[in-house]
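One chain of protein is taken out of this complex; the other chains stay put.
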Amino acid sequence: MALLELHNVSKSFVGLMANQDISLSIDPGEIVGLIGPNGAGKTTLFNCIAGFYPPTGGRIVFDDEDITGLPPERICFKGIARTFQIVRTFKDMTTLENVMVGAFCRTHSAARARKKAEEILKFAGLTEMRDQVSAGLTLAGKKRLEIAKALATDPKLIMLDEAMAGLNLSETRQAVELVKKIRDKGLTVLLVEHVMEVVMPISDRVVVLDYGVKIAEDTPANIVKNEKVIRAYLGEGAYAKSQ
Amino acid sequence: MYTAEILAQTLASGLLMGCIYALIAVGLCMIWGLMEIVNFAHGDMMMHSMFMAFWLWSLFGIDPLIAMPLIMVILFVTGVLVYFIIIKRVLKAPMLAQILSTFGLGIFLRYLAQFLWTPDSRMVQEPWLDGRIDIAGVFIGVPQLAASGVAIIAFILLYFFVNRTELGGALLAVSEDREAASLMGINSDKMFALGWGIGAACLGVSGAMMANFYPITPEVGLLFGLIAYVAVALGGFGSIVGAFVGGVTIGLVEALSGVLVAPAFKYVFVFGVYLAVVFIRPQGLWGRY
Partner (left out) sequence: MKKTQYLGLAIAGIAAVAYPHIFRLPFPHHLMIMVFIYATLGLAWNLIGGYAGQVSLGHAVYFGLGAYTSTLLLMKWGINPWLGLCAGVVVSCLVALLVGYPCFKLGGHYFAIATIAVGEMVQQSWLNWDWAGSAIGLNLPILEEGLKNFEFHSSKLPYYYLGLVMVGIALLASYAVDRSKIGYYFRAIKGDQDAARSLGISHTRYKAYAMVLSAALTSIAGTFYAQYVLFIDPDSVFPMMLSINMCLIATLGGLGTIWGPLIGAMILIPISEFTRIQMGGGGTGIDIMVYGLLIIIICLYQPRGIIGMFKLFRK
């Protein structure tokens, strides 16, 4: 029984077809990677699911409920959390306070929100930075805070938008560990990534977009051999040469 | 009894005032279009250009029409200075700081004027552009006609500048996509400064022309600023054509409601337009929102 289902989702902006007829389904407990060259429409799809704009066509079903066109705050309530590609922390608030904002999603009590936030900070390895104003964190810290905030809303599905971008090797490895921990906790993960070394090892399945259309969906092992995918990334000429 | 005469008279004066509002609105729109900042000091900057015109006339006998180019240049420089001293520093700050800083500037300018020149009303006496002419039974003030003519010309020049010249194209590029523009080698900092300069220059032109016929007090800026915001909202934040049309429309609304309802409530109607825009079509008639 799928957790998230996309049925023929399309999104166009004045004349530009950013997503065209995309269908996919994600089962509970999976880690699904969403990849594709720049401009393929990955973030647009993300934003449609997350409610930032309604799709122009198709339906999105989450946990057996039609969530198409709901605003972001309701989507969060239903159990989908997301991070942003360009980190969006609440700059004037401390790390702890940032996560508390997420925790308040499920409680009215400040004490309970604080307790939950402390747990999440521990889980994400941010306890040391707890009282630091979030504007002063390193990029890796901010990216982890993004994830922590999202986790605090108690989601069933967490969508990570390029959570590894800009990190060095060891930071990336730590981030990957965090993603695995998240899945081990019972959450489902959809991640958009450019860094292939990250996506391939941790994903159960990979979906590939190109020019707004889904061109492939398979296990990582098979995706790298898929000729459409190779062509999309390397271009026709390179593919022809490789034959 | 509203005769056709009164109606025609009202429409005419509304149209003329509207053109001036339009130029003021265009200035505001330029700044907004480039960096998404509303200049809450816009009206007060114009008020100062009106005073400049007045003092140049009062102390040196220079007619406002002659003074206009000078005032336009002074305001251009002022706009650029405001950008570098204040605006540049709040570009990355939260909206609260952006709004409050231009608001603070507006207050400073308003009470600076009151401190320097008292709240008394001033008027230029017997400027070159004076008197009324009769067009088909409708009496039109010469200064108003000239002011709106200048406003229209200024707008056309600006439109061509933005859409047909290379520099103008750079401005457009920055307003549409700052990152892409910088990839093409366009310095957004300079473009922003230019935008502020042009926006302020519009105020220099309109202020100097209005000094020919409008009573000048430190408080006038507030009202003109307000009208400019409504005009830009109506036309659409981001489209200078929209801002111009918006300004003319507001001029008409103001004039008509002043006559058809009551002069005391004409601004209720102007604000009503704003509410209508916000409720029905936030992006305005032309705008990018």
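A and B label the chains in the order they appear, each numbered from 1.
Criterion: contacts are C-beta pairs under 8 Å (C-beta built on N, C-alpha and C of every residue); 3 or more make two chains touch, one makes a residue touch a chain.
Computed from a predicted structure; not experimentally measured.
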For the chain not depicted, the shown chains it touches: A, B
Contact residue for the chain not shown (choose from B:Leu11, B:Ile62 or B:Ile99): B:Ile99
Option from A:Leu6, A:Ile31 or A:Met100 whose C-beta touches the chain left out: A:Met100
Selected from A:Arg88, A:Lys181 or A:Lys228 as touching the chain missing from the view: A:Arg88
On chain A, residues whose C-beta touches the chain left out of the figure: 50, 52, 71-73, 75-77, 81-82, 84, 88-93, 97, 100-102, 104-105, 107-110, 113, 149-150, 152-153
Residues of chain B (touch criterion as defined above) contacting the omitted chain: 38, 40, 86, 89-90, 93-97, 99-101, 103-112, 114-115, 119, 218, 222-223, 226, 229-230, 233, 262, 264-265, 267-268, 271, 274-275, 278-279, 282, 289
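Going forward, only the chains that are shown with their structure count from here on.
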Chain A-chain B separation of Cα centroids, rounded to whole Å: 46
